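Note sheet for the following structure.
With one protein chain withheld, the remaining protein chains of the complex are depicted in position.
Entry: chain A
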Amino acid sequence: MATAHQPPSTAPHHPAAGAADTAAPALESAFDAAVAADERIEPRDWMPDAYRATLVRQIAQHAHSEIIGMQPEANWITRAPSLRRKAILMAKVQDEAGHGLYLYSAAETLGASRDDLLDKLHSGRQKYSSIFNYPTLTWADVGAIGWLVDGAAITNQVPLCRCSYGPYARAMVRVCKEESFHQRQGYELLLALSRGTPAQHAMAQDAVDRWWWPSLMMFGPPDAESSHSEQSMIWKIKRHSNDELRQRFVDICVPQAESLGLTLPDPDLKWNEERGQHDFGAIDWSEFWSVLKGNGPCNEQRITQRRRAHEEGAWVREAAAAHAVKHSERKEATA
């Protein structure tokens, strides 16, 4: 599962490009012209410091979301109820680790280091998507995550395939292909449950009831409260507003829920003929802000597990580094 996030509005607002930039105005206007012409900015191209900082923050947050996002699903690998489902789930969690790798590599093209970004994740200085602070309580949650969480992530990410920064855009092409498999497996898992025994159907409905609203929150706060959206739009890092993407997602999900034979937990959800879109109920933003601030059901657990894996793996990474040094010294000695 992955969640390309909108730039979080809690992060410090960067001053407009230029304050720290000493580059000749010609470079800046070449950059602006390239972005305006929908050309790709590549790692060796000149770019404003604030553009670089915004991308590092967004790509890092996306990478962190991939690796934290492994946890809620890995929670069910050892209990998957059939060998086919177990294979699919393992492959999906593995894909997420792979997405993390591509994304940290994309951030490295901007001069960031993976170790430094991981430190920022572990110390809470960088965030990951809040959706992963909710628990996976039943097997059906694996399906709901695939259908809704990955579905919301794809809605966010497809436009990122046209992002102005080349390495990020190219990573997203591959990520989106895999995410669409993830979304389909989630839908198919829920369909099997919905058409299964009454207990399985109830399990599927319960999971959708719990994951629907948090999935809508994945698009970030309403446009009026989203502080860096405007600059990201000009830079073509972001191409649609939070509310536009959220609406698109709701309109996609409604008929899919019907096909699944499941209901979405919103009594105000209905087709608006005039707008040609669905109306939906008010989102409880106090929950969103509260989870973001660390009060979600699993914030502590997720970051603790991540830190522990990293700390317990330190001796392995040190050994690999020490071995590499010895190996190259021996090579030199025999050369």
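One rule holds for everything that comes next: a contact is a pair of C-beta atoms (placed from the backbone, for glycine too) under 8 Å apart; a residue touches a chain by one contact, two chains touch by 3 or more; residues count from 1.
The rule we apply is simple: contacts and distances are computed from a predicted model.
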{"item": "Protein that the absent chain corresponds to, by UniProt name, given \"Peptide ABC transporter permease\", \"NADH-quinone oxidoreductase subunit N\", \"Phenylacetic acid degradation protein\" or \"Iron complex transport system ATP-binding protein\"", "value": "\"Phenylacetic acid degradation protein\""}
{"item": "Option from A:Ile67, A:Ile131, A:Cys253 or A:Cys298 whose C-beta touches the chain left out", "value": "A:Ile67"}
{"item": "Residue of A:Val93, A:Ala112, A:Ile131 or A:Val149 in touch with the missing chain, whole complex considered", "value": "A:Val93"}
{"item": "Chain not shown: contacting residue from A:Arg85, A:Lys127, A:His182 or A:His278", "value": "A:Arg85"}
{"item": "Positions on chain A where the hidden chain makes contact", "value": "67, 70-71, 74, 77-87, 90-91, 93-94, 97-98, 100-101, 104, 139, 189, 192-193, 196-197, 199-200, 305, 308-310, 312-320, 322-323, 326"}
